[in-house]
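For this view, one protein chain was removed and the others were kept in their places.
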């Protein structure tokens, strides 16, 4: 059982509710939780992310992996969606990632340009769209502006909006970095204030306290931190991101703490596919096992 | 009794007059004054503002507090409005804050991006919209430009426009700071010149005279300063903001001087909700007591 | 008698001609000259301009003063026009000033953002619109661009366009300053080349020759300078601005020289209202006396 | 006889061909050549250009001069066109110069803002429009962008587009300057690649070889250079500009070499009108004499 809000409490339109319901109750654990496979690293980092497991360079391989692993959705850019999703349409929900960039130039003031529209997502049969918001950069005015247009279009078309809410830029670097409790907490709240339906955050590190604001300079356990982050997201469903590949045990601990805090699910990419096929599925199964323990309080009636 | 202008003298359209009438005469003291609860700090400062009173992190708690405290409206961002206002719609007027930003990057030349539209406000049943104008920054051309579009849309839809008129940026910092009598007086006049219906300012500090223009380098009492600021706003209703939490007595003094000067009301957030529930209500009651002493000269006839 | 061009020679559309005719022949001297009262200093400089004569802080006072003084129009921003002009509509022509800014940030590369539209002016019953063009700044491309849109809209709606043609910015500061004969002459020509109907310039100072281009480094009387400036404006009616308050005799000399040169009129603000009411009217009367001596050559027939 | 392409070979639409035909065969030599009088210096340089011959300050004087001198067109900005062209409409083709700027700020990265539209040109009865493209500046992306919109509108309305193709900016200054053979040759080609109908260039100076690319560091006569430039323009008619006033003999030599190379004509302003009326006409007559020797190979049949 969980304390996270049910779909009925999120202020959703019918279209958004129908699509989120499909993701949360017709795939994966079908219990209101979600496990997403993000696959935009080819753009965000380049093919270097695929050297560990060259098969992962092939989008078709990844989509099949997501289906086999019982994922609730796969998040990809427009180019891959147009070239690869048709073959698997209906078998797994599509989250069309609407913006993205390379990591080649300086990250001092990043801005992720929009590469596709919500209407593209509708046309492709997607069940949600994703937008990366870089919280706290010098360019936040341009970022908020383009985000607002995406949000408005998502509203008009009844498409759930998942915000990758990422603290970034030189000011964040100077105040504890992008993974501090302060930064992640602020990012979760920002997404909620700006009308995200779902927010994706990194797991907070309360020990990163170098020059963070006073209230965050205390002694917090990681459970306390993720609890607070989930509260800051309030009626915005929260997904915790895996980030760079790390030890499996640490990852599963993070996942457990996140779900205990009231997160709606997990979004793990490199930790899943930067290993061979069977290992990927085994790790996904371990994540599924965790999600199974957190069914929604408002499960819809069995048909 | 008060010298402030009545609704009939403000050059309002029917739609704006109807909505302002609702705020000023159907909630709170119902005497033409207003007490607003601003709640955009989660975006403007991040969740750190809620550590003192963790309950305040929950928008539902805050809206209920505003209702219990007899406030005339609550000012929130689009995300919270869409997720939380429905439950309380009609019980308290909604002021949809249309722009906002984080305080993470440098404040040398701030610009508050637009996160929602006046049409969003209409759709949500709001009775006013709010816009933060940073007076005196290097980016004033972009700020005025986006403000103008908001103003035009507010006019088209008959929606009252409350301008958070905030002196900011490096030039202001170099001329006495954002709270000087000079800065606040200029900010009040700017809002009036640019067509605000209501302007929110900080209480002026006439002692801050470091490098302010000559005319402001005199000896002014705080009452004289706030009197002048209200005059500069002329037919724009003026709200005095509480700002950071400070001593209650000082706050109540400010409130009294503001109302005596002809302000239309107060907009107090952190001073209200950065304490426990009962203390919050007691402080709100003290503010209400002041407002009760300043009924409009043009009170509409009893029905 | 005067050498200035008549309304019939200016290439005006019917709408522009009708409105300029109203200003020039139905108010003030009714002889083709004009005396305007500009009142945008509350925005351009802030309330400090009103400390000398606090009554001048009140827009209603100023509009009444313009009516009593027989002015041909009052130039104000949208906010004041919407709140104050209704009471006096028809009694004095309105010149809606479409752009404006504060003087708080650096003036190295000023740009005056647009705060209202020509359509706003039509709606408010204005007889002309005003636009401040900062000639010679690093941002001239953006300034010309927004000016062009205003010009096009003014053409579409038959609304006369008065350009406040002001040399400004660091390059002008480095070449003799904003009041040199060079700068003012260039500004007058620029307005003419870009299609102003009326141009407002400062009185040229031919003695300011520091680093101005060669042709301007000669010995010119102030009459020769203003003669040349009027020629540079060719078929654009020219108004000479009073600028900062200065001695009355010097001001009246400027006014006489301007009218002798073929200017169409004067636009004096601070020199008028930065003194008490009766002194203001006396000074206005002295200006009117000068204008009376320069009737148009093409006075329309008596009805 | 000449090697330059005939109108039928330029890929022109009917509207563009009709208007160019009017310019080239119904005015001036009526032999497919053209002599244009540019008169945008009042904006580009200011009135200082008129001190040598004050009569030249008057646009009416200049237009009459163009008619008397048998010019094929006069190139002016929107303001002068609206105020002065009506009187002479039909007597001489109008080339509406669509963009322009002052020369006051730094020329490190110039951009010439658009002051009028192709639709304005149609309305005024113009037979061509002019656009200044600053080739090689840091702002080329913005310049090309606004140029593209002008080109598209010119195409839509069948209006010939003359590009003032001017190498400019700090990079050009560092590679041989704006008049080098390299720079002028590149400018001619750029206009051709980007779809100009006619291109105006300065006469190339092959001796300016300081840091120009290798192929241009050879020994070229001025005839060889202008021959190459005309080739680079291929099916874009090429006009050679007079530039600053210089010795008449040198000017006439340039003109002869240009026409021998296959240029379509000349565009001389200051060299014409920076002298008294009769001298102006005598110089124009000398230019006409040259053009008379280069009739088009594809002269249309006598009516």
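Letters A, B, C and D mark the chains as written, and numbering starts fresh at 1 in each.
By our rule, contacts are C-beta pairs under 8 Å (C-beta built on N, C-alpha and C of every residue); 3 or more make two chains touch, one makes a residue touch a chain.
It should be emphasised that the depicted structure is a prediction, and the values quoted were computed from it without experimental measurement.
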(request) Identify the residue among A:17, A:101, A:256 or A:277 that touches the chain left out of the display. (result) A:101
(message) Considering the complete complex, identify which of D:22, D:123 or D:231 is in touch with the unshown chain.
(response) D:231
(message) Please identify which residue in D:216, D:273 or D:294 touches the non-displayed chain.
(response) D:216
(request) Write the list of subunit D residues that the hidden chain touches. (result) 10-11, 135-138, 140-145, 148, 151-152, 167, 169, 171-172, 175, 182, 185-186, 189-196, 213-216, 228, 231-232, 234-236
(request) Determine and list the subunit A residues touching the chain excluded from the picture. (result) 40, 42-43, 46-48, 51, 54, 57-59, 77-80, 82-84, 86, 100-102, 104-106, 111-117
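Just so it is clear, only the chains that are shown with their structure count from here on.
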(message) Strictly by the touch rule at the top, which chains does subunit A share as contacts with subunit B?
(response) none
(message) I need the common contact partners of subunit C and subunit D, sorted by label.
(response) none
(request) Using mean C-alpha positions as chain centres, tell me how far subunit B is from subunit C in Å, no decimals. (result) 36
(request) List the centre-to-centre spacing of subunit A and subunit C in whole Å, with centres computed as mean CA coordinates. (result) 58
(request) Would you mind listing the residues of subunit A that make contact with two or more other chains? (result) none
(request) May I ask you to sort the chain touch graph into line, ring, star, complete or other? (result) line
